[in-house]
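Excluded from the complex is one protein chain; the other protein chains are retained at their positions.
Naming follows writing order (A and B), and every chain is counted from residue 1.
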Amino acid sequence: MNPSTSLRLRLPALVLMLEVLLLVLYSIFVTYDDNADSKMQNNVTKPMDNSLYRDYPFFADVQVMIFIGFGCLLAFLRFYGFGGMVFNFLTATFTIQWAILVQGYFQFYHDGKIHLGVINLINAEFACAVILISFGAVLGKTSPVQLLVMAFLEVPVFSVTEWAVLKYLRINDAGGSILIHLFACYFGLGVTFALYRPNLKNGHVKEITSYHSDILSVLGTLFLWVFWPSFNSALTLKGDDQHRAVLHTFIGLSSSTMTAFALSAVFNKNGKITMADIQNVTLAGGVTVGASVDMMISPAAAYGLGILGCTACYLGYRYLTPFLAKHLRIQDQCGIHNLHGLTGLISCTAGICAILLATEEQYGPSMYEIFAHRSPPLGDPRLLELQQLIPGLKPGLGRSAQEQALYQVAAIFSTIGAAAAGGVLTGFILKLPFLASPPDDDCFDDELFFDVPSDFYSEVKKVPLNEHDSKV
Amino acid sequence: MNPSTSLRLRLPALVLMLEVLLLVLYSIFVTYDDNADSKMQNNVTKPMDNSLYRDYPFFADVQVMIFIGFGCLLAFLRFYGFGGMVFNFLTATFTIQWAILVQGYFQFYHDGKIHLGVINLINAEFACAVILISFGAVLGKTSPVQLLVMAFLEVPVFSVTEWAVLKYLRINDAGGSILIHLFACYFGLGVTFALYRPNLKNGHVKEITSYHSDILSVLGTLFLWVFWPSFNSALTLKGDDQHRAVLHTFIGLSSSTMTAFALSAVFNKNGKITMADIQNVTLAGGVTVGASVDMMISPAAAYGLGILGCTACYLGYRYLTPFLAKHLRIQDQCGIHNLHGLTGLISCTAGICAILLATEEQYGPSMYEIFAHRSPPLGDPRLLELQQLIPGLKPGLGRSAQEQALYQVAAIFSTIGAAAAGGVLTGFILKLPFLASPPDDDCFDDELFFDVPSDFYSEVKKVPLNEHDSKV
Partner (left out) sequence: MNPSTSLRLRLPALVLMLEVLLLVLYSIFVTYDDNADSKMQNNVTKPMDNSLYRDYPFFADVQVMIFIGFGCLLAFLRFYGFGGMVFNFLTATFTIQWAILVQGYFQFYHDGKIHLGVINLINAEFACAVILISFGAVLGKTSPVQLLVMAFLEVPVFSVTEWAVLKYLRINDAGGSILIHLFACYFGLGVTFALYRPNLKNGHVKEITSYHSDILSVLGTLFLWVFWPSFNSALTLKGDDQHRAVLHTFIGLSSSTMTAFALSAVFNKNGKITMADIQNVTLAGGVTVGASVDMMISPAAAYGLGILGCTACYLGYRYLTPFLAKHLRIQDQCGIHNLHGLTGLISCTAGICAILLATEEQYGPSMYEIFAHRSPPLGDPRLLELQQLIPGLKPGLGRSAQEQALYQVAAIFSTIGAAAAGGVLTGFILKLPFLASPPDDDCFDDELFFDVPSDFYSEVKKVPLNEHDSKV
């Protein structure tokens, strides 16, 4: 056993510290929100009006995506199924606990307490999705200790960025194209840039799939695919907005999937289908519709966005990922730049177009609900007028479409900047000794961190590893 | 590589054509329905009353069945796991997109537009289930190009049949026994009849399972089993009707499952359990309760139907499938005639009995909601009387139970006729050259259409293929 990668002291010590920290902070700061607090119930509150029933179904769907969807998807490597699935489990579990506190401090803190309800859990799971996407860039090349440290650092950077963008720039981003996908992508790229491994420049002999790992990974894709409409719509306004978010996501994923099959066949020299494309590129449409997912963009536009995003994603896997690895020292293991970066940029562009094109004729007065910052400010007589039509409409900032678009652009650049800087910094911290970083030879190999069953060895040995099935 | 089965040009060209067609039709014809259109929201509409919250949970459950349940179930062959799972993914994705248009034209078209909401997606997924069932008849013996062409043709035939039966015959078929299961079955048999492969008369050396593929397939069965109550109840009336549909489906599946274990053991010459029975026959009860699933048939009747359907299904696998293959040139790969045809016929018979036995004493006045066509016609004084008891009761056709039963019979025969004719015709079209039909030797083999990882070859080679585990 390599003593420098033994988890015996490192992992328990880190977990213990984190748990003590979390337990203390929970004790001091976390209480129930009004919907979970028995003291807030009275003879007016109705049990079935509890927010639980609006939020829990979406929460449960996102849970499946985080723990099962991501878990299976990341288990695509032949000798790294345990690592993909189990480190995803550990990282996700810690991240959500940590995000409840850090993100909760920025979003659900008042009267000296973070008020906890299922809605916080949904938000924390979005933060978790960010960290898991970033994890994709360094899959197989990091120890669980490093992953926990990464999550520990990424959650605050993300929460601050999210808070600043939402508070000061005030953007529309229902599906999280900017704050989830772009942030996650560029943070992950920053980390992997800092963790550059020159010896893996020409790939790694264990960077292959097996027949079973490919099937398991497709299963993960399917879970993500099936529940993605819940992800994209979990935080929209209720009613028609959420309804459109479901429709657009479904349509975008569908056209993206068909396109992925076509591109996979056309670029394969034997005219066959490549499983890695089915596992990844099919999902591009879900990201691409994100920024405009609740707007009246029309079903056809969602269809077109799915095709566009998928094509960009595919070409990214084919040409950009190798380029980044070769020339920019960015070894992006799962190609997150294609599935989340390129598609995220397209999504943001589409969102800006949708904002610029939105008119009251098309949306009706509820336009000022969707584009909340375009709602007239307090005191404007137009506000009272609109509140007749849409009771409960909140005063906004009276922004024009063009102004809103500029703020979206500002959000894109500042998010990318914060993410990349945070990522690089985090990456250098992950290079500290004592974090059990795997040696180059032992990357992508479960034997390093797991007690593996006996057939693992016989399988490793029996396969002639020189026939290297490259995996983007 | 066999150039005649390369997907390099065929698949992308077909997908491109289909996508252009879909995109154009979506642009011209598809708009949001009232629940997804922001312009239709006003100071009376309440967000939480949006149809999304009634439909989406059932939609999500059916999604899991379609993409994960079917996908895993169809991956039961040792060398065709990619094909089963991935072609299911492709076919389902295209079919739903196409059904949104074609079926939408017949069911959700007014004012020159197809109005889209989650309810259309549920309907489209039912159409998708039809195509996937038919796919079961030709699994492993068709290229993805053929599957897309089959879906392209089957959706319109199904939609027209569905429309005609619902508009002119007006039947009760909540669980889709007639329109889903019988149609799908006889269409699929028609296709496989036309695609008859004489060289596969005595089976195929690759038509075997593996330990892992059997487990994966059972996992698919379990997903179908668990969510089948949602499938059977997704399109019933809300309230007690949907409640009964859930109960009956659960009970029918339960008795069917126990029966399947018993039959599997009793007919096995070594007194062991056969996995293929667990994978398929256990599900028979879900189909068998379909036609009467929302009626007041009593829990015991659902129980009995589960046993009956399962027995017919089992005997079908054992005796009828080989007979059809040998004497009628119908090579029914997954035995859809047993799981959907025989059970569908029993279900229809049971539905007719339930219709004939239904009385107002047993159902109360809401009988005229369940059997909507027995409701008195407009102008009948009895209608006003009933509307006092059941507000919102719609006028019907004043049919007697016997009349309704006759229409059900007519629906059965016309559906079977349309399906079989459409299937045979489609099958002959699938024989056209350029559709990449797999050669006999390469059936049930992922190597033909997929880049397979290196362990696939070593596995294929290492297994002595002469010990042929026959698989019904």
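Going forward, contacts are C-beta pairs under 8 Å (C-beta built on N, C-alpha and C of every residue); 3 or more make two chains touch, one makes a residue touch a chain.
Bear in mind the structure is a predicted one, so any value in this text is a computation, not a measurement.
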| item | value |
| --- | --- |
| Touching the absent chain when the full complex is considered, from A:73, A:96 or A:443 | A:96 |
| Residue in contact with the excluded chain [from B:5, B:192 or B:230] | B:230 |
| Residues of chain B in contact with the chain not shown | 54, 57, 61, 78, 208-215, 218-219, 222-223, 225-227, 229-230, 237-244, 246-247, 250-251, 253-255, 257-259, 261-263, 265-266, 268, 270-275, 278, 282, 296, 298-300, 303-304, 307, 362-367, 370, 388-391, 459, 462-464, 467, 469 |
| Touching residues on chain A - with respect to the absent chain | 1, 5-9, 11-12, 15-16, 18-19, 22-23, 26-27, 30-32, 35-43, 45-48, 50-52, 56-57, 60, 63-64, 67-68, 71-72, 75, 81-82, 85-86, 89-90, 93-94, 96-97, 116-118, 121, 144, 212, 216, 448-456, 458-459 |
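We adopt the following convention: only the chains that are shown with their structure count from here on.
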| item | value |
| --- | --- |
| Euclidean distance of C-alpha centroids - chain A vs chain B, Å | 34 |
